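Here's a slice of the assembly, chains where they normally sit.
Chain lettering (A, B, C and D) follows the sequence in which the chains are written, and residue indices restart at 1 in each chain.
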Amino acid sequence: MWTFFHKLGSPPWLYSISGTILRWLLPITLVALAAGIVWGLLFTAPDFRQGNSYRIIYIHVPAAVVALAGYYVMAIAGAISLIWKMKMADVAMKACAPIGAALTFIALVTGSIWGKPTWGTWWVWDARITSMLILLFLYLGVVALYEAYDNKEAAGKACAVLSLVGMVNIPIIYKSVDWWYSLHQPASIKFTGESSIDPSMLYPLLLMISAFYALFTCCLLMNMRAELLEREARTNWVQRLAKQEGRS
Amino acid sequence: MYFDSLGAILHMDGHGSYVWSAYLITLIVLAMLLLVPRRRQRRILQQLDGELRRRQGTPMALDEES
Amino acid sequence: MSAPGTLPFCLRLLRRQLVLAFRRPIEIGNPLLFFAMVVALFPLGLGPAPEQLSGFAPGILWIIALLSNLLTSDAVFRSDFEDGSLEQLLLSPQPLFLSVLAYIAAHWLVTGVLLALVSPVFALMLNLPVQAVGVLVASLLLGSAVLSLVGCIGAALTVGLKRGGMLISLLILPFYMPVLIFGSAAVQGAVTGVPAGPYLAILGAMLCLAIALAPLAIAAGLRISVDA
Amino acid sequence: MPDTPTAHRPLLSASGLSLERGGRELFSALSFEVLPGHLLQIEGANGAGKTSLIRILAGLSRYGFTGSVTRHAPLLYLGHQAGVKALLTPRENLAWHVGGEGDYDDERIRDALARVGLYGYENVPSHALSAGQHRRVNLARLYLSESPLWLLDEPFTAIDRSGVLDLENLLVEHVERGGAVVMTSHQALQVTYEVRFLSLLEGLRL
């Protein structure tokens, strides 16, 4: 157990093992993604109420689900980096933020495109949508804070503090937004299709959700690798790597 | 296959523009997510390699990794 | 002569911060002035129909309180950072957790409390029903303390940056939102006759959580900022 | 103070300090001890890393360097920035100092201000002081402090000739009392006391 953690803390080991993982995971992910998209777009029957526009669900829901999960990954990595002073956790945390922000963005954009045919408007201040928007702000805050620091080690620490504060706050934010919405209840708009999901729609959806999780992992590893190289640019192993691969 | 023609696939009973634009945007963002770290990694290695070659005349100060 | 006790030291810090604030009336006046002006802007911008305004008064007043907190929290540590006092604070033998609380308390007194005390005037200007004024003041007092605590986290994390001004808003606005929701809901409730106790209790709970955790984050943030 | 430092117990010890900044190695494998009675001047050109070193010694920099520093006594650090609030008077600046080392009564503060040549300026807002007077407010802390270890980064900046003389005498007094001083300056110290030098380009000299 301890040796595993010890190895996790070692950049060259992490770099090589993540390379191996990526070599397998990335193709699988891309195939699953392609299969899920084709299945969802072409081979399922349309929803009886929303027609074909519901096909957006196959990207909207996975993006939203993974984006939410991503924040917890980020915050836990931040906690590890602060409490156990593990440098690699820092790197992982930093790598999460842009991916999470991109997925949140996808959920928001696809949601609002979906909203136009369904609700007749691009945007409503619904509880779930509003909290998704706030999640985007949280992610972008981490990205912006990281970029603002020159000293990347300090940047990592600062972002870890921020994401920890965020982890404490996210449930509060979610509960309060939920409650805010139910307080005002503009009854004119309701989410449709909540529980009425049909198995023929469910399977491709589950496939897409898994594919998005895998995609998140791949992007995370790739971002971490780039970050590692940048931080460790002065060390032997990176310079050796640069001599081998930099020339291509 | 649910649809029977390419036109039907594109049209999707009037919702085609919404569905396709949503998928297009998603794919663009996902592609960027995958390509940006790749390019960054390659750029770092190339820069470092260039730096090393520039310094070749001078003795290199390589510290030992722990 | 020995190192001063922690409590006297914190009181001294508090006094220092208050004197600094009051030596610069513009900084004291700014939140108030800002408040007054923005209250005046809303009728101008939204159209002056009184019954609509009074319906929105709780929200408007709370949004303004939040913004004025946002504007001033950036400056809490900045001048101390720039003139080197912050380094001295970090090197001092006193517990940083508590000295940081003194800074926050000063900020709260100068923005939140002051605003809460003058808010009845503005509430009347926006036709807020009289029975809601008490709840307004109470919710502002509690809520602005949370805002100050959270705002100072952002200030501590960004004080070492050359361009902190906008960034701090991005970091802390999401955390301000729950306070805004419950604060304005409390006042809204008081307008419509719902008891405001539960809302105030939630604000109080947030305050306790923030008092326990925020100084830790602030102390960590200050150490990082001075180092970078 | 409960533990008065004895002559052989170091006030500060650094071992194996190395720092690289902006791709340049500023110093490496620097090990030294500061004992009571030491007056150590860090030498080096602009950008040699004096400030960086002194901040590491003070504990203000915690990342980015290798090696370790142990501090065995309370320290007083005066940096490049004066740490004087322009809106407060010199008296208030000292009485409410955020350093929180001591409870000074008014008498002692007045005395310290008089000794740095600010007699009569106790209650003038600090922004109405000249550049040198501004820095002197901060130097007054040296007359108040009871920390044995002083870390001073260019204390003579903007100080006139007689001020430099006074300050040099104070430093000598302090080290003779069993304190220690680590300082940087681009001027040579004119004192009749053994000054040790740490030259940043050549490693430890003496």
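Here is the rule we use: a contact is a pair of C-beta atoms (placed from the backbone, for glycine too) under 8 Å apart; a residue touches a chain by one contact, two chains touch by 3 or more.
As the structure is a prediction and not an experimental result, all values here were calculated from the model.
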Full-complex stoichiometry, written in the displayed chain labels: A x1, B x1, C x2, D x2
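FYI, only the chains that are shown with their structure count from here on.
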Please work out which of A-B and A-D is bridged by more C-beta pairs in contact, and write that pair. A-B
On a C-alpha centroid basis, what's the spacing between subunit A and subunit D, in Å? 49
Cα centroid separation between subunit A and subunit C, in whole Å? 32
For subunit C, residues contacting two or more additional chains: 227
Got the subunit D residues that touch at least 2 other chains? 63
Residues of subunit C touching subunit A in the complex: 153, 157-158, 160-161, 163, 167, 170-171, 173-175, 177-178, 181-182, 185, 206, 209, 213-214, 217, 220-221, 224-225, 227-228
Subunit A contact footprint on subunit B (complex, rising order): 1-3, 9, 12-16, 18-19, 21-23, 25-26, 29-30, 32-34, 37-38, 40-41, 44-50, 52, 60, 62-65
What part of subunit D is in contact with subunit C in the complex they form? 58-63, 74-75, 77, 79-88, 92, 95-104, 125, 146
